[in-house]
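Entry: chain A
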Amino acid sequence: MKKTAEIVVIGGGVIGTSIAYFLSKRGKKVVLVEREDLASGSSGACDIDIILQSKNPGIHLKLAMASAELYKSLSQELDFDIEYENTGGMILIEDEEQLKVMKEFVKKQKAIGLQVDLLDFKEASKLQKGLAPHLVGATYSPQDAHVNPMSLCIGFAQAAAKLGAEISLDTAIVDIKTAKGRVKSVVTNRGEIETETVVNAAGVFAPEICAMVGMSVPIKPRRGQIIVTEPVPKLVMGDVLCAKYIVAKYNPKLLEGSDDPETRLGVGLSLSQTRNGNILIGGCREFVGYNWSTTYEALTTILKHATRLVPALKEIHAIRSFAGLRPYTPDGLPLLGPVEGIEGFIMAAGHEGDGIALSPITGKIISDIILEGKTFIDIAPLSPGRFGNTEKIKAVS
Partner candidate 1 sequence: MTQKTGVLYQGYPSEQELSGAPGVPSDERIKKGPVAFIECVQEIPCNPCEEACPYGAITVGKPITNLPKLDEEKCIGCGTCIAACPGLAIFMLNGSKQKAEVSFPYEYYPLPQKGDVVDCVDREGKLVVKGTVLRVVKSPRYDATAVLTVEVPMKYIKIVRSIKRLGRS
Partner candidate 2 sequence: MNTTEIAIIGAGPAGLSCAVEAARAGVKVTVLDENLKPGGQLFKQIHKFFGSREHKAGIRGFRIGEQLLEETEKLGVEVLLNSTVYGLYEDKLIAYIKDGRDHTLKAKKIVIATGASENALAFPGCTLPGVMGAGAAQTMINVNRVLPGQKIIMVGSGNVGLIVSYQLMQAGADVVALIEAAPKIGGYGVHAAKIRRAGVPIFVSTTIKEVLGEEKVEGVITVELDEKWKPVDGTEKQFEADTVCLAVGLSPLTELAWMAGCEFTYIPALGGHVPIHDRNMETTLTGIYVAGDITGVEEASSAMEEGRLAGVACAESLGYYDEQKAAELKEEIWERLDALRTGPFGEGRFSAKLKQLNARRLLA
């Protein structure tokens, strides 16, 4: 039997569920289709940071600041505890060279209105105990926060369902049918759904969905690995990164071919402590394709780096590690908005390591675009076709 929906959202991660919620809130009949379970992709294999400081000054940081605002009231709005906490965040600085880079970064961020300061070692130690004495200082922003990404997905999905959305788990997309340049229906392993609007929020699998409409997008999986500790009393003040994390994130070319494993693996500290007390110790950035393995080299390199900056971690037991794939794009910005040449096919993927921070604002933007054709900010820099990849789109009937 043929089902119909006004909008089909593909992907049960923090992006897809947010979009489903924001559209349902505005009366749209949404069907969210997820191949496995909510948060079973990158959203279930990441850290918990909503960090603004790591965003590139410009539209990236503006989106993150807008998103941070939405987060403040989200638990109440969803009537679901997403474990949101406005903890603040720091970026540890190890040497003078890094200090120079961070001074520049902070200046640009302040210009855009981010509250962030440069602290010396003494001030930094007041905020975060157990820092290594050789550190030269740290940045600090009270606006950084964290959230439980899995609870976020479940919270968004349950709230969307209450507003009439259908959450269809264990449902794989087989094909997307188009005619005369318009989306006609979505074929899944549980039947076909007629719809005129499809939102591709499939994260690292977005290219697979795009291929169904003859489009190629430069979203590549970029593996990260995280080590989880036993629950311990409060130790980490909030989101604690290091300057190397920033460098690794925005300069992949710098990392290739280096013989120092920390550089080659794009290792950068990303420390946060869940409400339950487990500490997440990250991270790294590697282009290894669709490979979710955890590696011995990453485990030892990440932990050596982390304990060099925060020696206090040495006394704690590691109980788990995991790997996740970030949907990387060449310019570090997501692909948001309609695809030229195919009516009703909306992109919402490619958030690299910022999916958690940008989840609420992506939901708002995509719902604005679908309902009003525009949103509070010019999203041209995020256009899916900006990489010149939309010429031969399967627009034939």
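How these were chosen: all candidates are chains of the complex that A comes from, given by their letters.
The rule is short, and it goes like this: contacts are C-beta pairs under 8 Å (C-beta built on N, C-alpha and C of every residue); 3 or more make two chains touch, one makes a residue touch a chain; residues count from 1.
Everything numeric here is computed off the predicted structure, so don't read it as measured data.
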item	value
For chain A, as assembled in this complex, the candidate in touch from 1 or 2	2
Residue ranges of chain A touching candidate 2 (in the complex, touch as defined)	293, 295-296, 299-300
